[in-house]
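Removed: one protein chain of the complex. Kept in place: all other protein chains.
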Amino acid sequence: MIFEQKEIQLQPYKRGFHSITEAVIRAFPEIKIIEKGFLKVFIKHTSASLTINEDADPSVRVDFESHFNKMVAENEPYYIHTYEGSDDMPAHLKASLLGSTVEIPIAKGRLNLGTWQGIYLCEHRNYGGARKLVLSAFGV
Amino acid sequence: MIFEQKEIQLQPYKRGFHSITEAVIRAFPEIKIIEKGFLKVFIKHTSASLTINEDADPSVRVDFESHFNKMVAENEPYYIHTYEGSDDMPAHLKASLLGSTVEIPIAKGRLNLGTWQGIYLCEHRNYGGARKLVLSAFGV
Partner (left out) sequence: MIFEQKEIQLQPYKRGFHSITEAVIRAFPEIKIIEKGFLKVFIKHTSASLTINEDADPSVRVDFESHFNKMVAENEPYYIHTYEGSDDMPAHLKASLLGSTVEIPIAKGRLNLGTWQGIYLCEHRNYGGARKLVLSAFGV
């Protein structure tokens, strides 16, 4: 049984949805030593999140930003947690809708993703800064 | 430590929410050899997803389809990723809201689900075809 775990810091991204598939693979060559197992990516924040989605056409990520901004609008009259700015409470809500962990099977030292799948960093704050991830790989 | 992993293809399902609990258990007898551990199910697609919910009354799954169609409508004026059809971009959004992985504890060779819980395949495309899953079971 192999269990590898490491913490990394991403470059800062602007608000929106960004592909980080290549950045994760580059930062974590330990994936290659696993015959069958899992990669887990955990984000240590409550106003940014992770998801798996279409990694080919960047217009999908633009539509994600538009739709989440409508579904979780700023300045709703019922928000009471408002002192960190109008983008803050929506960021918390979006983060829980999308989640803080993604997992991908590893087969023969490579991520066993579907043809179109990739990992998105979902940056929900206007100025979220450099986000920290915990990368784990385990298996045999 | 036991780590079993296998890829399967489901039959094609029509758009909507479908119980696949029995299909998964049937396809993966390796669950039985695990005393305590986890089943992970990963879907290799970005326009279909997986979730755990009420597996007894099929009307719940009908309401899921109605509600997701309202919460993530087709033909929103702000969509720019539109060339694969009006059901495509909503399918990507629904897939990320629900997620690509479900996990269930295994206890004494059986899924340790709550009384009402089961696994749903959430087919968000009109003609999604046969979807591929990666089934993993690990534990002791």
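In order of appearance the chains are A and B, and numbering begins at 1 in each one.
Heads up, the rule we're going with is that a contact is a pair of C-beta atoms (placed from the backbone, for glycine too) under 8 Å apart; a residue touches a chain by one contact, two chains touch by 3 or more.
Every value quoted in this text rests on a predicted model; they were computed, and no experiment measured them.
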Check your understanding: Which of these, B:Q11, B:S66, B:S86 or B:N126, touches the one chain of the complex that we don't see?
Key -> B:S66
Check your understanding: Looking at A:L10, A:V24 or A:A95, which residue reaches the missing chain?
Key -> A:A95
Point to revise | Contact footprint on chain A, counting only the chain that is left out | key: 1, 3, 5, 7, 40, 42-46, 71-72, 76, 78-81, 89, 92-93, 95-97, 99-101, 132, 134, 136, 138
Practice item. Could I get the residues of chain B that touch the absent chain, sorted low to high? Key: 1, 36-38, 51-54, 57, 59-60, 62-64, 66-67, 70-71, 97-99, 102-105, 107, 112-117, 120, 139-140
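Definition applied: only the chains that are shown with their structure count from here on.
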Revision key, fill the gap. When centres are defined as mean Cα positions, the distance from chain A to chain B in whole Å is 20
